[in-house]
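The complex is shown incomplete by one protein chain, all other protein chains being positioned as in the whole.
So, chain A:
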């Protein structure tokens, strides 16, 4: 039927489809890149099957048997951080290379019909931390070492968008890979305020250790410091003194 006579619904669908296709049309900026396709190894020739026998439990006579191809493979689990996910955007001379939307993916061919690593999450965490903390300074600061920050230390966090840095005593460090976070407690005009900060988030421009706790706290979560008996109050004086001490010039 001619286009003019078709119900409006069909025309709308047609226009919508054309619009979508236009989005994915190749642009003149870069030549279209085909995905890295190579003739794969295929499934390989049919292997010699191992036979699974069904035996009569009393007489031991073989009732029937079936060929089982590629019997269950128990692969020694490779440490998942050995396999790093390929970065999504490729950079050439510091500029991202435009590719068709579906080429921005890892198209390498792993070994056919083999079980993948049991836990891919540590590899993902490691790759993200590498990207967000390339020098490793932030990770070292909160590592479980003697030099690392511990619960009870006083920290100052500077926000990326500026404004007053938030300082406070660290009540808790929650370690969760890329989502590792710290809880700081302070008093702002006599009101207790607690804030969580994701240490690997770009909004956290800087974290500085102001003062270490005199003695190592005997627990990891210092929520008892919310009680008036143990509340440190405002840490602004301590932070002020620390800032003053840092601005001293030596000649």
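Please note the rule applied: contacts are C-beta pairs under 8 Å (C-beta built on N, C-alpha and C of every residue); 3 or more make two chains touch, one makes a residue touch a chain; residues count from 1.
Quick note on the criterion: contacts and distances are computed from a predicted model.
A.B. asks: Of the candidate names "Cell cycle control protein", "Signal peptidase complex subunit 1", "Pyruvate dehydrogenase E1 component subunit alpha" or "Large ribosomal subunit protein uL3m", which one corresponds to the UniProt protein name of the undepicted chain?
C.D. replies: Matching the unshown chain against "Cell cycle control protein", "Signal peptidase complex subunit 1", "Pyruvate dehydrogenase E1 component subunit alpha" or "Large ribosomal subunit protein uL3m" yields "Large ribosomal subunit protein uL3m".
A.B. asks: Out of A:59, A:114 or A:189, point to the residue that touches the absent chain in the complete complex.
C.D. replies: Only one of A:59, A:114 or A:189 touches the chain omitted from view, namely A:114.
A.B. asks: Out of A:145, A:203 or A:236, which touches the unshown chain?
C.D. replies: Considering the complete complex, A:203 is the one touching the chain left out.
A.B. asks: Tell me which stretches of chain A touch the chain missing from the display.
C.D. replies: Residues of chain A in touch with the missing chain: 13, 16-17, 20-21, 24, 34-35, 37-46, 48-54, 61-62, 64-75, 80, 83, 85-86, 88, 101-110, 112-117, 119-121, 123-125, 128, 132, 160, 177-179, 198, 200-203.
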